[in-house]
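Written out below as structure tokens is the structure these notes cover.
Part of the complex only, each chain left as placed.
Labels A and B are assigned to the chains in the order they are written; within every chain, residues are numbered from 1.
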Amino acid sequence: MPELKHLAAMVEAILAVAGEPVMLDALVAVAGQGVEPGQVEEAIEFVRLRHEGEGSGLQVEHVAGGWRLATRSEHEWALREYLGYRARARLSQAALETLAVIAYRQPITMPEINFLRGVNSAAVVRTLVERKLVVVAGRKQVVGTPLLYRTSKEFLVHFGLRDLSALPTPEEVEQVSGEGASEP
Amino acid sequence: MDPAVVGGEAPLRPSVVLPVFEGPLDLLLHLVREEKVSIWDIPIARICAQYHEALRAMEEMDLEIAGEYLVYAAWLLLIKSRLLLPRHEGEEKDPRQELVERLVEYEKVKAAAAELAGLVEMRRGVEAVRFAAPPAPEDVELDLEDVDVLALSRALRQVLERHVREHPQTLQLEPIRFSVREKIIELFDLIRRQRSFPLLSHLLTRPDRLESVTLLLAALELVRLGTARSHQRRPFAEIYLTPTGTALPMDALTDA
């Protein structure tokens, strides 16, 4: 019965992008005219059984009166590992801001970074140092001799810059990203 | 051929359907195709006339004609006149050559664009799945690979704008004494390192006004000593300091 399989595939696609439990009614409505709720229920059951078998990392859950596709609990650990791995390979908005402050104002001390950003940025700076985008560049000869930070060679390589003078000027940024385009 | 564009008859309403051209090359390519002639042997006189007619039609429809169209109009006329001159056998290249080359290149661009459009078309309905996931350890949305210098500069602007918002002018910190001599050395080092140093934004973001004043004095002193040059493209724009290559005469520095 190709009908059932087709319906099941459609149900699976919808559950996969819904991001929340989907009610039977909604699925029936989308399935279109001539499709009975019973057939949709069969299709859901088909998807559910298909994911019960070994080799699937997903499951169909019946929650809050609807159905949703979710990962299986046995992979929770792997998922956390993955999200942690990904976090290490990405930049947060806070890290980007801090990197920007250091890039354009180097060498700069932690108190100066904190002052400009208005929040304590110690943890973020540490991350940037760990990721080798920022390095320590000596100490500032003021009270407390705080550490000075500057961007690294890796930073230049990543951004395709020959030297720091190649950073875009405010005028250039305005030209390319336009006014008010600062929000992503 | 769409009479609204190149037929020469003024349309009744300016809202008639009109092929939208992406520029002079697009229009030219369209005309060449309509003529069903080879791109390598364009009848310039005819195409030139049609091109001008098309511009006139666009004018009549109150379409804003970008400057590039006029540049190409002039170029076409130039080519036409060159073709009328007697040519020395085998010496000069065809006056149409460069235009043809650009059209050929542009045709490739258009084909590639159509190709890309086809790729997207094939992917309609292909959506990334969105699952309920365990919370990410941190708000990390930016793929470093796609973070470029523009993102960086924009981030800086956000910081500065926020900073200005949160620090109205009444800001008063502990009065610390800054020495011009110390600032001269500090600034000189910054300029040498960055090659093109944005003085204004540096001054405006110092935590202490007194420090800004001292820095300004130091900057003036550096210029006076011939160790730095200042540039400003227009009034109120950023002032850049660049090193002249002259070393800092340490003994000339007064301890202000």
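Definition applied: a contact is a pair of C-beta atoms (placed from the backbone, for glycine too) under 8 Å apart; a residue touches a chain by one contact, two chains touch by 3 or more.
Model, not experiment: these values are computed from the prediction.
Asker: What are the per-chain copy numbers for the complete complex, stated as a formula using the labels displayed?
Answerer: A x2, B x1
One rule holds in what follows: only the chains that are shown with their structure count from here on.
Asker: Show me the residue ranges of subunit B that touch subunit A in the complex, using the header's touch definition.
Answerer: So the residues of subunit B touching subunit A come out as 127-134, 136-144, 147-163, 166, 182, 190, 193-196, 198, 201-202, 205, 207, 233, 237-238.
Asker: Mind listing the subunit A positions that touch subunit B in their complex?
Answerer: 16-19, 68-71, 76, 79-80, 83-84, 86-87, 89-97, 99-101, 103-107, 112, 115-118, 141, 158-161, 163-165, 167-173, 176-177, 181-182
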